[in-house]
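This part shows chain A:
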Amino acid sequence: MIIRIDPTAAEPLFEQVVFAVKTAVARGTAKAGDRLPSVRELARELAINPNTVVRAYEALERDGVIVRRQGAGCFLTGRGSDLAGSERRKQLQDLMRRTVTEAFHLGFQPEDLRKALDQNLDQVQFPEPRSQS
Partner candidate 1 sequence: MKALRRKDGLWVLGLHTGGIVAATVAILSAGGFETFVVGIQRQEPLFHAAWSSGLVLGAVAACFDEVLGTREYLRQRAVAPRDLLLARLQGIGSVLLGWLVLAPLCAWLWFAAFDDGWQFTSLGSLGRLAVGFVPALSSAAIGFAAASLPTSWWRRLVIAAAWWLAGVPLVDDLSRTASLTHAVGWFVLGHVALAVLALAVAFAAVGHDADADRPWPQRLRCWALGPTVVGLGLVVAALLREPQAASLSGLHRIYPQVVRHGERLDLARWEGEGAWRVVTAEHAATATVLKRDDGHGDVRGTWRSQLQLPDQYEIEAPRWAQRVRRTAWGVLGTFYLSDDGRAWWRHWRTGVVQFGKGEANDPFEVGASLAGLGDTVVVHEPAANRLWRLDPDRRHCVPLALPADDRIEQLDSRWLRQGQDDELWTRLGIGDVSSELVPFVRGAVRSYVLRGDQLVAIPGLGDDRGAAPDDDPMQRVPADPITFSFASSPDAAAAPFRHEFTPRTALERAAAGGALTCSLLRPPLLQGIAHLRPLERRPACWFDVLVLGGRRAWLVLAGGAFAALLAWRTARRLRRLGAPRPTIAFWSTATVLFGPAAAVLAVVCERPRAYADRALPGPFPAPRITTVTRIEEPVA
Partner candidate 2 sequence: MTVILEFDGVQRWFGEQRVLRGLSLRVEQGQVYALLGRNGAGKTTALRLLLGFLQPHRGTVRVLGHDPRDLGPAVRARIGYVGEDHRLYPTMSVGDAIAFEAGTRPGFRRTFVDRALERCGLRPAQRIPRLSRGQRAQLSLILAVASNPELLVCDDPALGLDVVMRRELLDALIDLLADTGCSVLFSSHFLGDVERIADRIGILHDGALLVDATLDDLKQRVARCTWVPAHGAVPPTGPHVLRVAPRRGGHDLTLLDAPPALLDDLRRRGELSPPVPPSLEDLFLDLTGPDRPGLLAEPIGELAARSGAGGGR
């Protein structure tokens, strides 16, 4: 699992860590049952405050992405985020807006964009749809 962050970016560091883990799950580079690096390992690897890693792991645990087993570490559940519906929707909207704007400025047509989206969707193994909460 590759986790990379950019400390100078606008996003808070712990969100970057959360996003990196989620990306890995989404891309399928990390599977259910994989062990996450320990707080200390990851903090050293990323050269960030261990407290930040702890917060990120707590957030992931809240989202149901990982599960903490006492004494053994944190493990991926393999599930997607348990985020509430409206927040999920808003984030999706944000992502799409950015993608569409960038594509427009790069001179693409809507068909190119759809094609590219389909290609990307093929790379990701989505789990079976869950019932909406």
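Rule of thumb we're sticking to: a residue touches a chain if its C-beta (ideal position, glycine included) is under 8 Å from a C-beta of that chain, and two chains touch if they have at least 3 such contacts; residues count from 1.
How were these candidates chosen? In short, all candidates are chains of the complex that A comes from, given by their letters.
All of these numbers come straight from a predicted model, not from anything done at the bench.
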Among 1 or 2, touch partner of chain A in the complex: 2
Complex contacts: residues of chain A adjacent to candidate 2: 7-14, 39-40, 43-44, 46-52
